[in-house]
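With one protein chain withheld, the remaining protein chains of the complex are depicted in position.
For clarity, chains are labelled A and B in written order, and residue numbers in each chain start from 1.
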Amino acid sequence: MDFAWSDQQRELLDAVSRFAREQLDYEVIENDRQAIFNHEAWKKCGEFGIQGLLVPAEYGGLGQDPLTTVAVLERLGYACKDNGLLFSINAHMWTAVTPLVYNGTEAQKKKFLPGLCNGDLIGGNAMSEPNSGSDAFSLGTTATKQGDKYVLNGSKIFVTNGPVADVLVVFANVDKARGQDGITAFLVEKGMAGFDPSHKIEKMGVRTSPMAEVFFENCEVPAENLLGKEGGGAFLFTRSMTWERGCILASAVGAMQRLLEKCIRYANERKQGGQSIGKYQLVASKIVDMKLRVESARHMLYHYGWVAGHRKAVYLEAAMTKLHLADAWMKCAEDAIQIHGGYGYMTEYEVERELRDAIGAKLYSGTSEIQRNIIASLIGL
Amino acid sequence: MTQPVTKILVPFKSVPDPYEAAGPDGSGSGAKSVINPFDEIAIEEALRIRERGEASEIVGLTIGAPAVDEQIRAALAMGVDRAIRIDDARALDPYAVARILRAAVEKESPQFVIIGKQAVDDDSNQVGQMLAGLLGWPQATFVSKLEFLDNRTRARCARETDAGLEVIEINLPAVITSDLRLNEPRYVSLPALMKARKKPIEVLTCEQLGVKVDPLTTTIATARPAKRAAGTRVESVEELVIKLKQEAKVV
Partner (left out) sequence: MTAKTLILLEHDRRQVKRPSLHAIDAARQLGGDFALLLLGEGLEEMAKSVATCGASAVLMADDAALAEPLADRYATVIADAFRKIEATTLLGTSSTFSKDVLPRAAALLDAPMLTDVLAIEEQNGAIAYRRPINAGSMLATVQLAGQRRVLSVRASAFEAPSADAPACPIESLPIDATSLPNGMQLVSREERISDRPDLIEARVVIGGGRPLKDKETFDRLVGGLADVLGAAIGATRAAVDTGLAPNDYQIGQTGKVIAPELYIALGISGAIQHLAGIKDSRVIVAINKDPDAPIFQMATYGLVGDLHQIVPQLIEALGRE
């Protein structure tokens, strides 16, 4: 087993590290406080090539493999403290870009992918509803066919990028009688009549990632905006969700590495009782465990990345990666606060924000409970 | 009658990444290499000159073993049109480099050479000036602003000196060395990096270039400088003033 990066991967990853260090290491405290989305940084990432990493070159992407992609996201997470920006980029990549690549018509791909790749367009999806979260497929939004269009009615909640999206992949049911087999995906564009994404949702963490509750009131969507086929929505969702599970916490591995280094520095610098606090075993032990968590998270992530490039069905690896990385990030953030003592509680030290950002990881892309259920069912229980 | 600027030669050096080189003890591991930051500024300036329509070809050049091709690709990804690597893996000194560059200038006949004022590993700050002397060309060193005059036969340069800013005008062809504030280099995007893999790199030996030089400088040892004695934290202005007066006796 060769654990080394190829020359090409190394050059690419070095370029990413440098880009992130020079262009994405901006002040986040105030943006987080006011829940401001950094659109300029989004555009820089697009120009740099992030959003289109997995998209074939002919549609404006870079045609990279999944392993290289998660390594890129890890590097971004290390240098960029704005976890919300990276969360928005991830939502865009897995819930809008990926379904278009797999299921888009030639016309849809040509219309949306170049802009979604280069930072001009922002995408996302709308699946969860007030009454259907973990039980996603019991959604209530309907899509009624009328001639050459579909009319959507209903509401969606927890729509990441909703307030700023140019296009959303919206899941609605064309025939409730068919249950899950009626779920269909539609491309709803900003400005379409009857589509209201303006109700912002304020969150505990990743606050710089905009989120909305969106409403469809007789929203007319042209037939050419049907994504995939009628009744194909559940499968399309499951596939994009599997990508999301495997990849969305790649940048968290970078964030954890950053936290680990911050804790080591602090433990060496901070002196109490005549010595660095890092010399006290209770503190050192927490940092050692943090190191183990970062390493195991990274290895699991890279393994998922490799497998995703070599096999079609990666449900197990994706769920394990999501579950393990979410737990690891949360624990790292919690311990980082403890190690920093009172300073860890202060906004200025940017440790408490990491915990607020990390808690969401156990909730989005399928709660940790859901991941456990998936894994259980896939290991024969 | 000198021609208006059409070709710019930008020599650059591959150096250990100064950002990574610090390390816990400052000794530098040299694990990762980058284009010397000052040379990157020179490349950026050449690109901006071309974007203004005042040059038509930017040629990058570096001296080194095949490993430096990575930095050449970074230069090509920034926008350099073509690149030359002089295949020579020896530890050269500035005068040897300047003599090799002179041969390259004679081969390429650029209207203009722009190079970083110093390499951040060696900190010599000599190559540009030596090259200008060997060519008998005017030079402008530590340049923070550059513009062309008189149908691109002269250049007006602002230089950062110990006394402040100085502005000179020089005839072309000339050698310019770039200082930090000349510009902020563009970052290399991933699409550009991938396209750069297709641009050719011309490899020449010194022999093919018609030059034979040996460095006259030999490094016989390197060592870390003596560490300063560890200091102390003070908790207040009062405590600081007392220590400065009584302990350090410096105010």
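Just a few scattered comments:
We adopt the following convention: a residue touches a chain if its C-beta (ideal position, glycine included) is under 8 Å from a C-beta of that chain, and two chains touch if they have at least 3 such contacts.
Treat the numbers as computed from the prediction; the structure is a model and nothing was measured.
Touch with the chain omitted from the figure is made, among A:D7, A:E58 or A:E269, by A:E269. By the touch definition given at the top, chain A reaches the unshown chain through residues 265-266, 269-270.
Although one chain is not shown, part of chain B still touches it, namely residues 16, 18, 21-22, 26-28, 38, 93-95, 98, 117-118, 120-134, 136-142, 144, 156, 159-171, 174, 179-181, 215-225, 228-229, 231-238, 240-241, 243-244, 248, 250-251.
Definition applied: only the chains that are shown with their structure count from here on.
The distance from the centre of chain A to the centre of chain B, with each centre set as the mean of the Cα atoms, comes to 40 Å. The touching residues of chain B, when paired with chain A in their complex, are 19, 32, 34, 70, 73-74, 187-191, 193-194, 197.
Within the complex formed with chain B, the residues of chain A that make contact are 7-8, 11-12, 14-16, 18-19, 21-23, 47-50, 53, 62.
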